[in-house]
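Input: a single structure, listed below in structure tokens.
Selected chains from the complex are presented in situ; the others are not included.
For reference, chains read A and B in written order, and residue numbers begin at 1 within each chain.
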Amino acid sequence: MDSGNIAWLLTSASLVLLMTPGLALFYGGMSRGKSVLNMMMMSFGAMAVGTLAWITFGFSISAGDTMNDIIGDPLYDFGLQNVMEGGDAMAIISAGFGATFAIITVALISGSIADRVKFSSWLIFAFLWVILVYSPVSHWVWGDGFAALLGPDGPWFADLPGPYDFAGGTVVHINAGVAGLVLALVVGIRKGFGRDPMRPHNLPFVMLGAALLWFGWFGFNAGSAFAADNFAATAWVNTTVATAIAILGWLVVEKLRDGKATSLGAASGVVAGLVAITPACASVDAFGAAIIGLVAGALSALAVGLKYKLGYDDSLDVVGVHLVSGLWGTLAIGLIANGTINGDAGLFYGGGITLLGVQAAAAAVVMAYSAVVTLIIALAIKYTIGFRVSEEVEVAGIDFAEHGETAYEEAK
Amino acid sequence: MKLVTAIIQPHRVDEVRAALEAAGVKGVTVSEAAGYGRQKGHTEVYRGAEYTVDLVPKTRMEVLVDDADAAVVTEAIVSAAQTGKIGDGKVWTVPVDDVARVRTGEHGADAL
């Protein structure tokens, strides 16, 4: 037991836990003043039911003994009983670290359904999604799934490189992005979507939220080394470089297209950069990180306008930011992984096209699985208890109707 | 007595207040409003969405004056608030039956 590694994982788990309230502010600030509490409650609710889902079956499905390389045994460790009795500090805090990932992943999805969904329906969705979607996918990518299948002893005797997903480009961002898209389609658009401005009601909250996400993301990326070592240090530097440059990428697109660089753009650039570097943070050098950030910022800046053209109300741009930049970062490994830090090289570093193919295939499998299972859960809820509040409540503001509160009271 | 109400651009408040003081007006009540008129139909692009903003922030100023002063005060406001751009606002006058000063209970012109 190396106390330095434990110390860093304790710190990292704490940092990742903070990301979800950071997300609550980021999303809450972007909401209209009449629905900020509901938006934030979706994140807080994810912390509650996400933890419950994790300690009941999620952890087991994710980290338990594998059943045919598909899912971990769901009854492997109900209530984290074994891992906590085991008394191994690294194992215990790793289970906690895993909980924080499950929480933030499902919380991310909520951005696509702002202002219009019953809180109880959301809680049920979040609980089921962690168990049925997040946990199996994390088993494939980080557990015994893909690697075993693709390895020399796997059914295909393939011995292919990768797939690489250091901290969760596929498991977290692509996964949540696809689920957000499906959920937005099932739930439907808000009244006034595409016509009313629906501007963020509190941009300082958005910026603060983005900053807390960045801060917490150090635990997410550098903590995924599970040690205080050179992988962690590399992930730390790449995370900062990609994020900083992604801000520039987003702002330049805005400046050229709209004439103004916005604070919402800067905050969104932060998140796009963080998303894109997540899978790649231990595979590239600082130069690669800068490329990843620049493209992520620019690409997502362009992608967030799509929903108006295509007509899906992904209210706070889960698709444009997490799906698009998550895909980019995952594929970028196949292009610019330098091959010296962590494993195989990408196309431009002499590694050939195979790695790119494996990355794309892994992403595609996760996208397909996430889309189908999310759709099933969403439709089941839609046609039983239903998702939406009444139109009257939506116009008057969901906060008061669902939570009996308004975010701000006049000074009195 | 008359009540002169002005809806003006928020950034002209200081100038209007100065003009009112110069015109001998002793008190004003100010509040926030928003309006549209000819100035409507302005389009913004934000985060990939295009939409129309038509309620523009304005400031309301209300002044109670003697009948005789209403015209003068109106002119003072108009010239101080004027920028010549659409959206400069309106000033209107309504008749007032009575005014009371809360502190003293005085009525009529004495209460101004």
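We adopt the following convention: a contact is a pair of C-beta atoms (placed from the backbone, for glycine too) under 8 Å apart; a residue touches a chain by one contact, two chains touch by 3 or more.
Everything numeric here is computed off the predicted structure, so don't read it as measured data.
Stoichiometry of the full complex in this file, given in the displayed chain labels: A x3, B x3.
One rule holds for everything that comes next: only the chains that are shown with their structure count from here on.
The distance from the centre of subunit A to the centre of subunit B, each centre being the mean of the chain's C-alpha atoms, comes to 51 Å.
Those residues of subunit A that touch subunit B in the complex are listed here as 194-197, 199, 258, 262, 264-265, 304-308, 317.
Those residues of subunit B that touch subunit A in the shared complex are 44-51, 53.
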